[in-house]
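Next up is a structure, given as structure tokens.
In this view, the complex is presented without one of its protein chains, the others remaining in place.
Think of it as A and B in the order they're written, each chain with its own count starting at 1.
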Amino acid sequence: MTKMHVKMTVNGEAAEGLAEPRTLLIHFLRETLKIKGPHIGCETTHCGACTVDLNGKSVKSCTVFVGQANGAEITTVEGLVNADGSLGVIQEMFREHHGLQCGFCTPGMITRAHRLLQENPMPTEEEVRFGMAGNLCRCTGYQNIVKAIMAAAETLNAQKEAAE
Amino acid sequence: MNDQTMTPEQRAANLKGMGSSRKRVEDVRFTQGKGNYVDDINLDGMLFGDFVRSPYAHARVTGIDAEEALKVPGVLAVITAKDLEPLGLHWMPTLAGDKQMVLADGKVLFQGQEVAFVVATDRYAAADGVEAVEVDYEELPVVVDPFKALEPDAPVLREDIRDRAEGAHGPVRHNNHIFTWEQGDKAATEAVLAEADIVAEEMVYYHRTHPCPLETCGCVASMDKVTGKLTLWGTFQAPHAVRTVASLISGIAEHNIRVISPDIGGGFGNKVGVYPGYVCSIVASIVTGKPVKWVEDRMENLMATAFARDYWMQGKIAATKDGKITGLWCHTTADHGGFDACADPTKFPAGFMNICTGSYDIPVAYLAVDGVYTNKAPGGVAYRCSFRVTEAAYFIERMIEVLAIKLGMDAAELRRINFIKADQFPYQSALGWEYDSGDYHTAWDKALKAVDYDGLRAEQVQRLEDFRAGKTRKLMGIGLTHFTEIVGAGPVKNCDILGLGMFDSCEIRIHPTGSAIARLGTISQGQGHATTFAQIIASEIGLPADDITLEEGDTDTAPYGLGTYGSRSTPVAGAATAMAARKIRAKAQMIAAYLLEVHDDDVEFDVDRFAVKGAPERFKTMKEIAFAAYNQAIPGIEPGLEAVSYYDPPNMTYPFGAYICVVDIDVDTGETEIRSFYALDDCGTRINPMIIEGQVHGGLTEALAIAMGQEIAYDEMGNVKTGTLMDFFLPTSWETPHYTTDHTTTPSPHHPIGAKGVGESPNVGGVPCFSNAVHDAFRPFGLTQSHMPHDHWRVWKTANRLGLHN
Partner (left out) sequence: MIPAGFEYHRPGDIESALSILTQHGDEARVIAGGHSLIPMMKLRLTDLSHLIDLQDIELLKGIEVAGGTVTIGAMVTQHQLINDQGLADAIPLIREGSLQIADPQVRYVGTIGGNVANGDPGNDMPGLMQCLGATYELQGPGGTREVAARDFYEAAYFTERAEDEILTRIRIPVPAAGTGYAYEKQKRKIGDYATAAAGVLIRIEGGTCADASIAMTNLSDTPVWSVAAANALIGTAVDATARQAAIAAAIDEIEPVADNRGPVEFKKHVAGVILGRAIERAASRAG
């Protein structure tokens, strides 16, 4: 099968590569671009471990062909660290509130939480639980993930207020 | 503040030792996507392997044609049993004394069984190759019911061992019979049953399910033909045992095999066993001279690697009229699938099922377990469980409820009057265990009070009245559980896996500047070992946990250990860690005494230093002592500061807990809402409360899944009906309730730091608690037992059967 030339912006940097059209975005990111934060958990769009931010939407990259993402702007968990390399607020809050154990779902969780808080900066616990329901975790029982996201919302809002 | 002005409490807090909710050191990597899981490993020239799997549950394989597959671009080889046979690798030993086909040798015994291994340049080409392999099957009659498997005219599943009289665990009486395992006093128990005031009898089924960690199983095998060294990265919960097994079955010398468990994305027992993918990857790497990666997909994971449970437990429990239990009888039919690949210590073919007397003082008991072959996947792993403790706890906690119904008693009170009393510990159980410590009454009373048990029962009475008056269609259920676990396998005298004693190990090296590295024989799969084991060392030797690096999982560098499962890391490796640390502390004491120019006995340990007794201002900190160990010639003492401990525990540990949950059940739709869940755990000494709570939340959520919907279901043809996460129930944040956690602390008397282990408690106790709540809601309408999972339609069926839809 002929390969196609794919270009995208990933975590703010231009990225390109050759790929068969059937290549799934998750494999292109992980194997061609060596961006290994997003993981493969279920392959049927249920677990969300492969979640990336694609043109401002939380998307399960195991169910996107690379061609569909051609020209897209993509953010993965790696792109959510601060410019100085320190952990971003959501990442820090996951650490602070023990929102992860084995770490396998964590990149997808954090990437999804990032978009959720962009769209709803002050969510209720119920809204967090509903908004995170596309990401499965087998270790934490979600309680501390919800807590971490609520705390991140608070911190982000305080930062925003301080800046204004 | 300097060392002179800080209080001992402040100095202790700086260490972040035991008892501190220290933040996890692992998380800086994981939160930015810098974990290193097996699928993250990419080596130059690495190939990819993928399996052709059987679509049939029972069939003869009459032909495998790889010709078309070999024409697929990128496909390099198609390996079948015929290719493995000359190497003696077409079958492999299981952990349970059986053997298992690596690739189909003439027949297949379950759907999803490995038939051929396609090796290609990448995973896409490998998948195309799998698609192109032609396999001819001749279907055979399928047996999915373990009771039918033992009928006289049942098809013989294991033709390789047909007509044998003796199996790995004693005599067998049928071609599909694997073993009978008996514990306790049969005659005495039957005598008690015959004369008892009350006998409650019930069949309790704990259905087949699967650990389903978010990361599936996989490996990368790399044979270096120049050095002759095989390196195997993989999702191994027991890397050292994998290396020994790999050496024994491949003939490669053990020192020429290096097994590395990188970060593991959850295990829950799924990653204890040895799977055909590992063997095939190794062979493929040897044959091709290139690294070979194999990572199963989710459907393969659910179909082929490591189911859990599937125990049919027939129980009889005897009691006096006033509720004092006098005896317990249990016969279990255990469905093991096509091969007996259960992960249990060798002498325990049904694991620790004989903990099934639970938290109760039961004078006599008898347990028999029959293992049976069926056309289902092999496995029988301890899914967040210590070798069938989950089944045992579910059985006894259901039998208690059934007895309460028969007696017309409150189930909380029935438990209370039968608990082993605090002054009976160490307690000798009727089925052979010595419980180390416990205070069940205190925990139980604390739990009942915390949830306002009497208030809940009053509310339930009112609800029932409203229901009968047609004011509501929701029933309220109160689920009770008091569980006792047996973890920390285990004493080498009775616990081994493939002949390897179940000790564990820790090696600590203090660097001259007072930081340290510790290596253990275990491997974290999310439990946070790098955080908690450093805390043990911090408290034991007085160096800050933040200055201690933890390493596990590399057999070339870590001391030998049996790995992480069965809640054994803290009870066994945690003890080894404390013991190694104490060896270092003993040497540090001598160094300190030398530096302070006093006798060894005249200095004492004080948080982070040794001080002269009666003169606390004269001291040497551990950092100073560490430096001295490397830069001073001390008479009679070797330079350096390191120690290793191999710890063989004198006994298991027995964590326990009291769980109470409240549910509201919509009888018309069968939906169950978890209104509240209270979990009191007693895991002895608590090393990191934050991590303990996290373990409890996670284990309870797994329990919720198992009790309420999660199953590996087969149809009559042996087809797996629950092969994707659409049908295999993993709750999301939306279906998962908020949990309230609590604790009591009853240290283990025989453990160096008194810790008992906690990771599995919430699964062990959670499942009966959820299930009992559902049963409890229907108790007024005459329900005694309905099998899990309590998904919508089964709950609806119960309501329907009880006439609640009329």
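The definition used in the following text is that contacts are C-beta pairs under 8 Å (C-beta built on N, C-alpha and C of every residue); 3 or more make two chains touch, one makes a residue touch a chain.
This is a predicted model, so every value here is computed, not measured.
Only one of the listed residues, B:722, B:741 or B:771, touches the absent chain: B:722.
Screening B:127, B:517 or B:783 for touch with the missing chain picks out B:127.
Annotation: of A:10, A:33 or A:59, A:59 touches the absent chain (contact as defined above).
Annotation for subunit B: contacts to the undisplayed chain at residues 123-124, 126-128, 131, 297-299, 668-671, 709, 713, 721-722, 725-727, 729, 731-732, 734-735, 791-793, 796-797, 800, 805.
Although one chain is not shown, part of subunit A still touches it, namely residues 1-2, 4, 20-22, 24, 43-46, 48, 51, 57-60, 63-65, 67-68, 70, 112, 116, 130-135.
Throughout what follows, only the chains that are shown with their structure count from here on.
Those residues of subunit A lying in contact with subunit B across their complex are 20, 22-23, 27, 30-31, 34-44, 46-47, 49, 76-78, 80-81, 87, 91-92, 94-96, 98, 100-107, 110, 128-130, 132-146. On the subunit B side of its complex with subunit A, the touching residues are 23-24, 26-35, 37, 39-40, 42, 123-124, 212-216, 263-266, 268, 295, 297-299, 525-528, 690-691, 693-702, 724-726, 730, 732-734, 736, 738-739.
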